[in-house]
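Just one protein chain is left out here, and the rest sit where they should.
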Amino acid sequence: MSTVNPAIETSPDHGHADDHGHGHEHHGSFISTYVFSTDHKMIGKQFLITTLLCLFAGGALALGVRWQLAFRWEAMPFFGMLFKAEGGQISPEFYTMLVTMHATVMIFLVIIPILAGAFGNFLIPLMIGADDMAFPILNMLSYWFMWPAIFSFGASFFCAGYGSASGWTTYPLLSALPEAAPGSGHAQTFWLIGLTFIGFSSMMGSINYMTTIINMRAPGMTLFRMPLTIWSMLITAILQSFALPVLTAAGFMLVTDRMLGTCFFIPSGVVVNDTAPTVGGGQPLLWQHLFWFYSHPAVYIMLLPAMGMVSDMLACMSRKPIFGYKPMVYSMAAIAGLGFIVWGHHMFISGMNPALGMTFMVSTVMIALPSAVKVFNWIGTMWGGRLVFNTVMLNCIAFVSLFIVGGLSGIFMAAVPVDIYIHDTYFIVAHFHYVLFGATLFGCFGAIPFWFPKMYGRMMSERLGKIHFFLTFIGFNGTFFPMHLLGVSGMPRRYADPYQHEYLSHLLPMNKVMTCFAILMGFAQLILLFNFFYSRSFGKPSGRNPWNANGLEWTAPSPPGHGNFESVPICYRGPYEYSDPNHSEDFWLQTDRPAPKSGDTPPVIAGH
Amino acid sequence: MRSKLSALVLVACVSSVCGCGRTEPRFSHREGLSPVMQDYVRTVVDQKFGTPHQIRISDKLPLNPHAALATVNDAPKFDGGATLSIEVNEQATEVTTLTATDVYKPVEAMAYSIAGGPDAEQFKLNSTSGALAFRSAQVHKTPTDSDQNNTYGVIVQVSDGSLTDSQVITVTVLEAGMAKKEPKKSEESKDEAPPTKDLSILLTETHRELKPGQEVTWLSGAAIPAGSVPALFDSYNKETHLLSLLAAPAKAVQPGDKIVIGPGEVLTHGRLLYAEHCQHCHGVAGDGQGPTAPYLNVRPRDYRKGLFKFTSTKENMKAQRGDLARVVEDGIPGTYMPSFKLLKAVESQAIIEYVLFLSMRGETEFKLYESLAGDYSLASVETRVKDGETEAKIVEEFVKRSQDGEFDEAITATSELMIAEWVAAQAPDAVIAPKEKRYLNDADSVQRGRELFLSANLNCVACHGESGLGDGAQTYSITTNTVTKQLNTEPGLYDAWGNKIKPRNLRLGMYRGGRRPIDIYSRIEAGIKGTPMSAFGGKMTEQQKWDLVNYVLQMPHEPRAAGAGSASPTPTTSPAPVASTAH
Partner (left out) sequence: MKRFWCLFFMFWPIAAFVLCWIAPDMNWWYPSNGPTGMIAASPLGKKIDSLFYMILYITTATFIGTQVALGYVLFKGAAATDEGNTSKAWYSHGSHNLEVIWTVVPACVLLFIALYQMDVWAEYRVKTSFPQETKRGAIAEVTARQFEWRIRYPGLDKDGQPLPLMPKPQPTDLYTVNDLHAPVGTPVMIILQSGVVQHSFFLPELRIKQDAVPGLDIPVWFEADKSGNYTLLCAELCGWGHYKMKARMVAEPEDQYLEFLRNLSKSQNYDGVPDAATEVAAGE
């Protein structure tokens, strides 16, 4: 793998992100380079490191949840000290806070920003051959708008009730009435403010991605020569920009319900905590419609970019063209399109018109189809390839393998009658962890070492990467696969103490085992963190194209300087021309000028 | 944020490494006393009751946390010692009436029998009265005893059910006309028996099943010195009243020793259940200050006042166990106290015993604090320092007084009084019993009830408002505090715990203390303890009480015009005078 195309060999600038070189000298101050940078690569890295750290916060919260499920009402020495839980117990409202904030941090501060923010930012201009995003300042703002969100979510930890505790879905009236739950006071307001900021951040990113992808492609980079990563980013951006305003509006409505007494979601005649709040006249189901109108597409926002990246990595590590490029694109588009009309499957048992249940069931079941097509195509991509079993590939195979489970368990949830029983049980917890962790995060765990050389000019440690993968994979399956069984056993989610119910009491030992796996998995992430920061400074220098991949980004220096490319790259073919029998190498860069049809002079690559 | 995050990571790491250690409970330190005095109060209370985690058992607690309470039995003793010589006239059948003494068993419980002797066949013995007689009258001339010397030997035995005593009786048949001598008693010998595993006991109270392995604790006597390994229960024979221990105690057991079998098992069980179900609201020490408590509008009960609001007992009496059981079972509607209906009977019983324990422990602590506050509260200390004393002196004085036991008497008296109150409340006659059945709930009765509700005599409207919406004038007036008897600083009504409370809105159809007529009756009769709702029972006749109950129960169903607000509905019929309907 270490052979590098001699045509683009260059002296690597190891680990100096500020080395711009190559005729694009641009000396900025420390602040403008590292902090308020408008360079898409720096913003991407900022996003990546921020989200990795948030991943740890979210993981710690999850371990708190697992602790309670395994050792209920046992004193948790340090959590107890931190949060003044009397007798060291995790009190029930603290448990609901843990559940809520775990989901919040993982979804809004990890999954969405790591895909769109980190990889979207870093990869889009590089992969389409642009020198930067269309709106660099907007891009910078999209990162810096994440910080108010982090602070808001963080601040809600320090409010009475320590954090919003109405679930990440914040269903009113639990979230609308400060009296309804300990965390529904200022903590909930902060939470909503944080959500709004995250929304702004995503929206600015989306506009940028769409504009950049549509307008700034390199010469020759037609739409159907774009890598699937770019396609997925484009579709994600479209999804986000159409769905997000609804959530933002809903969030504002909820804030006004809370602060101004507008009662969009509050019906008449409720008495909570011995306080009759308001005049009412609203409808709690309205929130669910608005919320899921965004949040269901958001599920695909949290998945599609990973699908795109995995497609790229699988093709590269199989040394094979992607199997069915256009069906891949169409199925992503289909997922996005259908994604807008399936939100009601979160509300099958909410009491909405049952006829809606039927229509949403059909659309939901059908959304499994494009996902299935993608799975078949990924397997087809690996079929007959020369597979390279490195960290990147292992994580991608895990992605495919686990996504199959996540997709199949989704069919159970989509079938309304079956959903009656398994709705809001651990079955759904298993399902979305298989999709969001099993698929998306494993995709990211593959993408980090894959594009790490491009980010820092160094390779990440293979050995550590494999150990990390091994432990994470084992821990993941040990933690989440049994949750399917818990779901079938009827164990409701978000229960601080399910074992008080007789029919669940025998599940305690199983939960203890799951918690052990979860702890294993949690600690395995330290390896990733160490590997990341260690390799950043001490990794093996990588050169421009360590993977012998085809994409435009691999023709740029590692790390690319300001403006990315030495000269405007010209794209001659699609990104997946691996192992072309008519080409000497088993990869064929998109910028490699094709051999002239006649004549015997070898091509000379301009600019070198 | 980052430091928070790293703290969380650290937490996750360390806690999973450390395992699940139990931390000590956080006690709410009473403000207003200096640390020395706080420590003293705590030591006293801990000595008396133990901590919520380490419960100290005493038979003085009216709660029955233990399996059984027993007294070590003594053996019956024949009056007259081990041997007795009696002379009887010939031709007489009656010999004597045996008597035995037994400290812990009544005379009636004694069973007499003939255990043997050379001439046992000649005698008959009434097993209950102890009357010993010859089967047939004896003649001096023709002795029938075994050695034919007119001296009949018999061994009798007395049993109290488990322990026995025997006596050798020698009866000499005299010729007619000879003077009888007084029965000759033998010297009583007393030798101490070595400690044994088996002891005869008198079970005074049995609360639950006796199981092997339960601790047996000596409340008095020297058999098990304090601090040594407790004796363990093995078995108990109901027929013979013999209790077997797994091992003999260190020293001989004295009759009359009070023992407890299975100490604190229920409380231990209760503590675990309390930690699982109750603690996060009611707090480790039962102070109603658990982590969830600050967010609850109707605050969780603070047990340490010994007050429970919804009771079936008379005015100024403490709660019965049954009252707590009702609350545990049905919850308190309109508050965050949920129903724990599906707890097993033993579980809710254990929780209730533990709550009672916490309540008594807390009340003792509370009272003790109050008695010390006069001289030693922070405020008084400050005043005294102003008056020229030094703080060190005051502390020294306090320590001296406490070491001299100056407070002991007060402490004992306080806790005895409290325990007596609890015991009294458990008696059947503590319950409110209406003298008459509920009156028919017809329109007339409701109308009369309404008149009473509005009457100046009862003045319900002062708090509940004319429409019963709980918006009476008192809710926005400066009221008198029920505890301090002084005016509150802020308008509104306050309960004994200092929380601002609202009079019940009687139109919601929500009755916190229960919706049975007897529940409403009890609220009217005895008030709601710890709140400004006082007892009105003395001001009304039975019929009036039931009329008022009927009215209160009818109120949620009265049609009210939209927009009527709190205006009182106009009576549709002219009210009948109250006096004419009263009995």
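We call the chains A and B, going by the order they appear; numbering starts again at 1 in every chain.
Just so we're on the same page, contacts are C-beta pairs under 8 Å (C-beta built on N, C-alpha and C of every residue); 3 or more make two chains touch, one makes a residue touch a chain.
Just so you know, these numbers come straight off a predicted model, no measurement behind them.
Novice: Just list which of the chains on display the missing one touches.
Specialist: Spelled out, the missing chain touches these shown chains: A, B.
Novice: Taking the entire complex into account, which one of A:32, A:241 or A:500 touches the absent chain?
Specialist: Of the candidates A:32, A:241 or A:500, A:500 is in touch with the missing chain.
Novice: Among A:35, A:214, A:259 or A:349, which residue is in contact with the omitted chain in the full complex?
Specialist: Going through A:35, A:214, A:259 or A:349 one by one, A:349 is the residue touching the chain not shown.
Novice: Considering the complete complex, identify which of A:136, A:167 or A:563 is in touch with the unshown chain.
Specialist: Checking each option in A:136, A:167 or A:563, the one touching the absent chain turns out to be A:167.
Novice: Using the definition of touch stated at the top, determine which of B:316, B:339, B:390 or B:412 touches the missing chain.
Specialist: The one listed residue touching the chain not shown is B:339.
Novice: Going by the contact rule already stated, which one of A:143, A:200, A:323 or A:565 would touch the omitted chain in the full complex?
Specialist: Only one listed residue reaches the unshown chain, and that is A:323.
Novice: Residue-wise, where is chain B in contact with the chain that is not depicted?
Specialist: 277, 280, 292, 330-331, 333, 336, 338-342, 432-434, 436-442, 509, 515-518, 521-522, 546, 553-554, 556-557
Novice: List the residues of chain A that touch the chain left out of this view.
Specialist: Chain A touches the missing chain through residues 91-93, 95-96, 99, 165-167, 171-174, 177, 180-182, 267-273, 280, 282-285, 318-325, 327, 349-351, 354-355, 357-358, 361-362, 365-366, 368-369, 372-373, 375-377, 379-380, 382-389, 394, 397-398, 400-401, 404-405, 408-409, 411-412, 414-418, 420-421, 423-425, 470, 473, 477, 481-482, 484-486, 488-490, 492, 494-498, 500-504, 506-507, 510, 576, 578-581, 586.
Everything that follows uses one rule, which is that only the chains that are shown with their structure count from here on.
Novice: Using mean C-alpha positions as chain centres, tell me how far chain A is from chain B in Å, no decimals.
Specialist: It comes to 61 Å between the two C-alpha centres.
Novice: Which part of chain B faces chain A closely enough to touch in the complex?
Specialist: It is residues 1-2, 4-5, 7-16, 18, 20-23, 25-26, 275-277, 279-280, 283-284, 289-292, 294-298, 334-336, 502, 508 of chain B that touch chain A.
Novice: List the residues on chain A that touch chain B in their complex, please.
Specialist: These residues of chain A touch chain B: 53-54, 56-57, 59-61, 63-64, 67, 71-80, 82-89, 91-94, 150-151, 154, 157, 160-161, 179, 181-182, 271, 273-275, 497, 500, 519, 522-523.
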